[in-house]
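For this depiction, one protein chain was excluded, whereas all remaining protein chains were kept in their positions.
Labels run A, B and C following the written order; every chain starts at residue 1.
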Amino acid sequence: MDLTYGKEDIAFRQEVREFLAEHFPQQLADKARAEIRFKLDDYLLWQRILGDKGWIAPHWPVEYGGCGWTPVQLNIFDEEVTAVGAPRVMPFGIRLVGPVIYTYGTDAQKAQYLPRILASEDFWCQGFSEPGAGSDLASLRTSAVRDGDEYVVNGQKIWTSYAHYADLIFCLVRTDTTVKKQLGISFLLIDMKSPGVSVRPIRTLDGDHIVNEVFLENVRVPVENLVGEENKGWDYAKFLLSNERTGIAGIGMVKADLARLHHIALTERRNGQPLIDDPLFQARLARLEIDRRALELTNLRMLTTGGDSGAFPSILKIKGSQLQQRSVELQMEAVGPYALPWQSDAMEPAWNGEPVGPDHVRARTPVYFDRRKTTIYGGSTEVQKNIISKILLDV
Amino acid sequence: MDLTYGKEDIAFRQEVREFLAEHFPQQLADKARAEIRFKLDDYLLWQRILGDKGWIAPHWPVEYGGCGWTPVQLNIFDEEVTAVGAPRVMPFGIRLVGPVIYTYGTDAQKAQYLPRILASEDFWCQGFSEPGAGSDLASLRTSAVRDGDEYVVNGQKIWTSYAHYADLIFCLVRTDTTVKKQLGISFLLIDMKSPGVSVRPIRTLDGDHIVNEVFLENVRVPVENLVGEENKGWDYAKFLLSNERTGIAGIGMVKADLARLHHIALTERRNGQPLIDDPLFQARLARLEIDRRALELTNLRMLTTGGDSGAFPSILKIKGSQLQQRSVELQMEAVGPYALPWQSDAMEPAWNGEPVGPDHVRARTPVYFDRRKTTIYGGSTEVQKNIISKILLDV
Amino acid sequence: MDFSYSDEQRMLSESLEKLFAGHAGRNEDRAAADKLWQACAETGLIGLTVPEDHGGLSGGSADVMVAAIEIGRHGVNTPFLSTAVAGAGALRLAGTDAQQQSHLGRLAEGGLKVACAFAEPGARYDLADVDTRAIEDGDGYVLSGDKCVVFGGDDADLFVVSARAPDEARHGAEGISLFLVDAELAGITRKGYQMIDGRGGADVTFDNVRLPADALLGTQGQGYVTLEAVNDLAAAAICAEGLGALEKVVELTKEYLETRKQFGKAIGEFQALQHFFADMVVDYEHIKSLVFEAGAIADSADVVERQQAVSAAKVVLAEDGRRICQQAIQMHGGIGVTQEYQLGDFTKRVAVADFAFGDADHHIARYGRHMVAAAAARVAQNG
Partner (left out) sequence: MDFSYSDEQRMLSESLEKLFAGHAGRNEDRAAADKLWQACAETGLIGLTVPEDHGGLSGGSADVMVAAIEIGRHGVNTPFLSTAVAGAGALRLAGTDAQQQSHLGRLAEGGLKVACAFAEPGARYDLADVDTRAIEDGDGYVLSGDKCVVFGGDDADLFVVSARAPDEARHGAEGISLFLVDAELAGITRKGYQMIDGRGGADVTFDNVRLPADALLGTQGQGYVTLEAVNDLAAAAICAEGLGALEKVVELTKEYLETRKQFGKAIGEFQALQHFFADMVVDYEHIKSLVFEAGAIADSADVVERQQAVSAAKVVLAEDGRRICQQAIQMHGGIGVTQEYQLGDFTKRVAVADFAFGDADHHIARYGRHMVAAAAARVAQNG
């Protein structure tokens, strides 16, 4: 038992820090500090810097452009880039469809898509959820009917993050309606500029626009855009969703939230003293720090031992998403009455109004509302609990 | 809207207080204050005083010996007797089997049992639960087979409170195994001194002996001890269980617990100050007081308006049992390291050892463990939640 | 002991139900909002607590509660709370006959919007933390200071402002005076905004604002008692708004559980969600009892009883109400986090009730102080 980082890991962290000190753009650091929302250009700027360094897809196999880092090193990397406030690398190409393509795709698909993913030339989005198929994903109804060398796709996707930025969408579609629902699904890559594709924005509680509805009306998709075999799409989706669970705990985000919370709690006052010295607030914050510590260690325990059971990703998702919510909830509590003015617009880069209250109050309530999603997406807390008991209970 | 007590209610409370000041025995008050466990004689002493006054079964119809009080007055009475530390009136005769007998019993049964219940001449216990039938009560298996003028009863009951004190037990027994489980149950009154009845004590986590297993081996019961019709016992049981819900919130107990907690928190010290002035402890205690206030008002709201829905008894049971647990949990926290010595024996009247620590620490941990039962018995919290959603959700 | 509405309260509730039907809350435009405000005046809502002598209904805080529940249930935005509850309350409690005469009638008619500017930057919820100064100057005063998160401050015609003499320390209940300040006076700058739920508010700066002698509301230096009383009236009212919003939150969740299907059945058939829902109902009913009590007692002359009842309601509304909203969003899944679906509007209204007029920590501390005092007194009495 040795719960300290090894020499290689310490050196690796240093290397990442030096790279970030030199290459992470000041303009992005400023935006992050001021809590201005990142837009497409910001994401691309940063992803291309990482791409140039060869660090855009570190977890990929080395032959496809990965870095060969250990799980602990991947974790260190995530921590450090999050600590400087870097925009998150969009997962849709790198984390989600990329591994599906290099695992199940044809050579032609690999050649066509993988380099463009690494270079951030294509912006991908994910077409899984449908209005009638949320937690019960396999009941999806978007249909793809073979017509010569093309599929004709009809249906609707929902909760599609960044569809309004996307060049391509990877979709689950139904290619056989006569079999058990999981057995009639295929995995299709669709150009967002195809005729018949339209995008409708969905604004979320924080006032931001990230997710969308995507409508597919008689969209014609070349058969070479099918990944793997027809009607085997559910297998690829399960593979993809299991990858989605990496970094599931969101430690980096929680740490950044807590750093901000410390700053706020040192600045705000209660009964004439810094809020951080208020016994109730301090106890709450300390408990949250202890939970962060537990989450971080549990994550490292899973990474280094594989965990004691397959339930670990779900365990981390549950606790991690709770902390991602609790930390911003405490931030909101920390600003007291200044939680009341609604300043979502002030988080937009184009905004040029006059902010209300100290700088640190602006984003508090919108971010609180935004974070309600973390226990819903990527498998809700309830779905994760189902998974845990399915794995651990023999009933 | 008027949330204050009416003149009659205030006068009634005064009347109860005066009665208690005069008639509640000092020896019982002393025991209650010292947290010495009440035994059979204590219960009988107090019940007979109430019986003499005609206040032993106030909620019964006046014709059978009730008082004709309003629900608010019944509540005031409960509060006041609990406030002085009176032993609770055993529910088995008064609250449970009594109403079944005067509602469904024969004239002979009424004449035989009701006066003896009111005079506390018979001590009753309840034979419902069985080892294999907990929340799923109707799956009980104790059988009663008719043999001439008698039933021959075989089976086992469990969690039978005070069976070791009891003269009589009212039992649910299976009289027809060929029909749906609810339709083959009968309601039988059995003399505990009948040959074939035996009692085995079950000690609970606090070290006390209240509940028992009751074994019934070829116990012969006269047919005139059947209440109502054969195979209709499930209806009578449901009637009985709905009566069990009166006073379900346990306000009186919570108030007594909180009074004790105030005393402890004024006495114990943290960082050189009375514990009640410690900001964390004070906030916790204040929140508990607020919850008590909410429970009390919600109880009165139900009593005066019938509540908005049939879910109210379950709502009060859930919240009331939580508070009954939380209040003694906070008592235990209040004594800190003195929660560690296990002094269950010191709560027995016969004990003559030397106590450890201040007087108020002795009962803390045993009582904490004992109270875990409040969210289990009388319909567990989970069962209550099932009931609430069954009533309120139309699915 | 009676928890039910009186006949008058039932009529008030029903008339508001009709009045508010079809109003759109945060998305209402200015013209529609003005029209609604006039309609409120006509039903007597604005003058609800104004004495009959001044054209009002002489209603009490229980009537305010009845009205505020409907406002919360319908998610409408009006300056009811700032003008008809807090503003009218301040004038009633501390105003001279002349002040009441000149303001309350107009207020009840919908012609005068009032906003109480009590809170200051850095003071959090401490109403005795006042750095705004009023210098006596000839017959009148010169007022300077910053006020923040003023409910209805964006379009108030009249401010009620707390201030103290220049040489006094910033903290403490002693020495605080209240002033009626015409919003059009020179030296006033307001930064208006929408709050979480779309209602109007403002940060307001007073820079050497010259006030006439009769601007003083109540006795000089003795304003704190009024401040606290008005804040409690507002706190009780916003709890009632929150309760109305919570009723809708529970109702929407019930409907969603009954109609939304997953894995071939209504999601309300899943036991985990049933229990989640039962938790919401248990919390909701207990919040309701305390909000009713606060409504019944918020204008009581017994200050200790009033403060305990209001603080109790505020604590559960903030803590348990917030949790109900979180659970409701969770049970809705994706649709619950969209701006389009009405659940969000109601949870945002609850959030306003959460952070306005003292948060849970503020009120639990106040409740705790009364609790300790009572416990100590009990011990002193029983020896």
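Just so it is clear, a contact is a pair of C-beta atoms (placed from the backbone, for glycine too) under 8 Å apart; a residue touches a chain by one contact, two chains touch by 3 or more.
Predicted, not measured: the structure shown is a model, and the values here were computed from it.
K.L.:
Tell me the shown chains the invisible chain touches, ordered by label.
P.N.:
A, B, C
K.L.:
Sort through B:2, B:18, B:52 or B:136 and give me the one touching the missing partner chain.
P.N.:
B:136
K.L.:
Determine and list the chain A residues touching the chain excluded from the picture.
P.N.:
Per the touch rule, chain A residues meeting the hidden chain are 1-6, 9, 72, 262-263, 265-266, 276-277, 279, 282-283, 285-287, 289-291, 293-295, 297-298, 300-301, 304-305, 308, 311-312, 314-315, 318-319, 382, 384-386, 388-389, 392-395.
K.L.:
Just the residue numbers, please: which parts of chain B touch the chain that's not shown?
P.N.:
Where chain B meets the chain not shown: residues 129, 132, 134-136, 139, 158-159, 202-205, 207, 211, 268-272, 278, 280-281, 333, 336-343, 354, 356-357, 365, 369-370, 372-373, 375-377, 380-382, 385.
K.L.:
Kindly note down the residues of chain C that lie in touch with the hidden chain.
P.N.:
Against the missing chain, chain C presents residues 270-272, 274-275.
Simple rule for what comes next: only the chains that are shown with their structure count from here on.
K.L.:
Taking each chain's centre as the mean of its C-alpha atoms, give the chain farthest from chain B.
P.N.:
Greatest centre separation from chain B goes to chain A.
K.L.:
From the C-alpha centre of chain A to that of chain C, how far is it in Å?
P.N.:
Taking the average C-alpha coordinate of chain A and of chain C, the gap between them is 39 Å.
K.L.:
What whole-Å value do you get for the distance between chain A and chain B if each is reduced to the mean of its CA atoms?
P.N.:
The computed centroid separation for chain A versus chain B comes out at 53 Å.
K.L.:
Between chain B and chain C, what's the gap in Å when you average each chain's C-alpha atoms?
P.N.:
Each chain's C-alpha centroid was found; their separation is 42 Å.
K.L.:
Where in chain A do residues touch two or more of the other chains?
P.N.:
278, 280
K.L.:
Could you list the positions in chain C whose residues touch two or more of the other chains?
P.N.:
Expected reply: 361.
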